[in-house]
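Shown here: the complex without one of its protein chains, the others still in place.
As written, the chain order gives the labels A and B, with residue 1 at the start of each chain.
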Amino acid sequence: MINPFVLGLAFTLALASGSAAAQKKYDPGATDTEIRIGQTMPYSGPASIYGEVGKTQAAYFKMVNEQGGINGRQIKFLSLDDGYSPPKTVEGVRKLVEQEQVLLLYGMFGTATNTAVHRYVNAKKVPHLLLLTGASKWNDPAKNPWSMSFFPDYPSEARVYAQNILETKPNAKIAVLYQNDDYGRDYLQGFKQGLGAKTKTMIVAEASYEVTDPMVDSQLVQLQASGADVLVSFSTAKAAIQTLRKVHGSGWKPTHYMAQGAALIGAVFNPAGPEKAVGVISTAYAKDPNDKQWETDAAYLDWLAFMKKYRPEGDLRLGSNVYAYSSARLMVDILRACGDNLTRANVLKQAASIKAVQLPMFLPGVVVSSGPQDYRLIRSLQPVTFDGKRWNKLGDFVTVF
Amino acid sequence: MNAFVSQLLAGLATGGIYASLALALVVIYRSTHHVNFAQGEMAMFATFITALLIEAGWPYWAAFFATLVIAFAMGAVIEALLIRRLRTAPVLSIVVVFVALLVILHSLAGWLFGYAIRPFPSPFAETSWYGGSLLSPHQVGAIAVTFLMLALVYVFFRFSPLGLCMRATAENPVSSRLVGVRVNRMLALGWGLAGAIGAVAGMMIAPVVFLDVHMMSGVLLYAFAAAVLGGIGSAPGAVAGGFIVGVLENMLGTYVVGPELKLSVALVLIIGVLVVRPDGLFGKAVVVRV
Partner (left out) sequence: MSAHGHSNALIPERAARRLGPVSMRRRGFIAAGLLVACVLPFMLPSYMLFQLTMVMAYALALLGLNLLTGFNGQISLGHGAFFALGAYAAAMLIELAGWPYWATLPAAALLGGVVGYLFGRPALKLDGVYLALATFALGVVTPQLLKYKGLEPWTGGSQGIVLDKPDAPFGLPLNADQWLYFFGLAVVLLMFLVAHNLLRGAIGQSLIAVRDHPIAAEAMGIDKARVKSITFGISALYTSVGGALSAVAVQFVAPDSFTVFLSISLLVGAVVGGLSSLSGALYGAVFIQFVPAFAEQVSKAAPWAVYGAILLVLMLVWPTGVAGGVARLQSWITSRSTS
């Protein structure tokens, strides 16, 4: 006969270890005291301006650490430079996963760089989350379940512009300026899809430029000569500034649609001269930090305080800093929701089941949500137009598909 | 027809940018027989210094001339401390030193000045008095400044005794020293001059292109091509080369092959010219004693 005491002890032990096992589960990168997050970013090279995103994300994590961490665990954020060179991204990611043993990869920038590692991270089952790239390939839960981006994808945004033109100016003649890389080309493709059958008749001129080109004047002269009355520019900040300046100076007055990445008051419109940007149409999902309408907004003031305290050398004009702040906040929320179950699978599960979160620096009404079949986190965009001082709504929110 | 003229003028405007940096390259070449790959970054760095001075409240022209002095000093110091030590080193080692300079200046600029894009003021009027909107007054003014610098450089090298000393130093330092030319001083002077010219180039370019760390990265190849096309030792050649490259690139991009291939085709053409005329369009054939 089994000693009841032994039985009781065995039973208690089993219960204790069983519940302990149910309480804390860790994959490499997570312990009782620490969560390791890895990232590569272009801190050098032609895309170095996006390095600012990484720095702000690091500052946000520092703030969270000072406020007690995530469920008592400190974040160890390892961000390596890849110079926007895919072989270096591969090297960095392999080092982070294999040597530094990070729990997940977060917020990496660029389509080519992320493409270089996505097969590897999906094979190794490492969460590859909140990527800073709008390419449409990242919403693929069937084939690449571990990769998820945090950007409304470029083709969807372009389709919003196409839709708007079809509705308001069905007989327009359109000229397109686009950056000659996956950013610009993805936009152009989406735009053409949005115009559908009328693409050939409506687009009268297309011109591309390289991100290393010093000027885009020649392309703009060519576009103006086509007689178009609508200009769509899928460019980044520098070319956008030059475009605004040149178009204004040349006397051409097209209706100007601008990709969201370049439609920033502080970083683009002010350097060019805000009066040159009057009437520009774009889409927005976040608050422009230089838009005076948010001056007394509580969320804006929080963000400003954060920047002043944790990123004093950060440039307050850059939209990147708003984006980075929001993305880092979301990452912290996801990890918090994991509780003590810090396995990679659970991190992914939490990331794929976000329920209607209103991030403070996002426009009221733009909620972030995800599902296991649909990884697109930001699904609505607000068309906006600039009046020389602030962004005004141009119609209602558009749900992107 | 109007579009064609616009493209031509746009090409001249871009060409002016290439011409001014090419001029700095040629000055260094004439005084030291090296092509300074870091010239663009030196110009960018100097322009940032001007921007900071202006932001601190200095009036434009005060900042302009202060920067010229600083850029001159920077160039001379780099020569004295670095390049001089490598006088007897293999040519490629010197090229690598230029690359190192380029990388250091670029990285320092990013660290000190940040990566955001800034506007840069122009000393020329905002609106044109000649009525046309094809070229902004600044672009016209910048081209004029380029020609002014060209004239100064040409006169300096051709007619002034100091210029003669510098050319002698580059051609034959040993003999020059024997006739009493202070070789070290001449080399430092050459670098200082090039630094100052580069700074002016940067300050003329920045209002159009906007100032950021990458401002000159795309220009270097064109300036190099312009200098070589015109004849690497010829200052008027460099300026002519700059305008030719600018217009050629624009015309090819608009009318012939489209913007994606224009660079490749332009370079093929330039190299084709060099194969036919190996000393460049205006260069003098150098005869070397065996």
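Just a few scattered comments:
Throughout what follows, a residue touches a chain if its C-beta (ideal position, glycine included) is under 8 Å from a C-beta of that chain, and two chains touch if they have at least 3 such contacts.
What you are looking at is a predicted structure, and each value in this text was computed from that prediction instead of being measured.
Touch with the chain omitted from the figure is made, among A:112, A:204 or A:299, by A:112.
Within the complete assembly, B:224 is the residue of B:224, B:243 or B:282 that touches the hidden chain. The hidden chain makes contact, of the residues B:2, B:93 or B:160, with B:93. Residues of chain A in contact with the chain left out of this view: 43-46, 80-81, 83-87, 90-91, 94-95, 97-99, 110-113, 115-116, 119-120, 180-182, 185, 210.
The chain not shown here touches chain B at positions 29, 33, 35, 82, 85-93, 95-97, 99-104, 106-108, 110-111, 170-174, 221, 224-225, 228, 232, 260-261, 263-264, 267, 270-271, 274-275, 278, 286, 288-290.
One rule holds for everything that comes next: only the chains that are shown with their structure count from here on.
Work out the mean CA point of chain A and of chain B, and you get 38 Å between them.
Contacts from chain A toward chain B in the complex involve residues 44, 46, 48-49, 51-52, 180, 207-210, 212-215, 217-219, 221-222, 224-225, 237-238, 241-242, 249-251, 267-268, 271-272, 313, 315, 317-318. Against chain A, the residues of chain B that register as touching in their complex are 2-3, 6-7, 10-11, 13-14, 17, 107, 110, 114-119, 133-134, 136, 205, 208-210, 212-215, 217-219, 249-250, 253-254, 259-260, 263.
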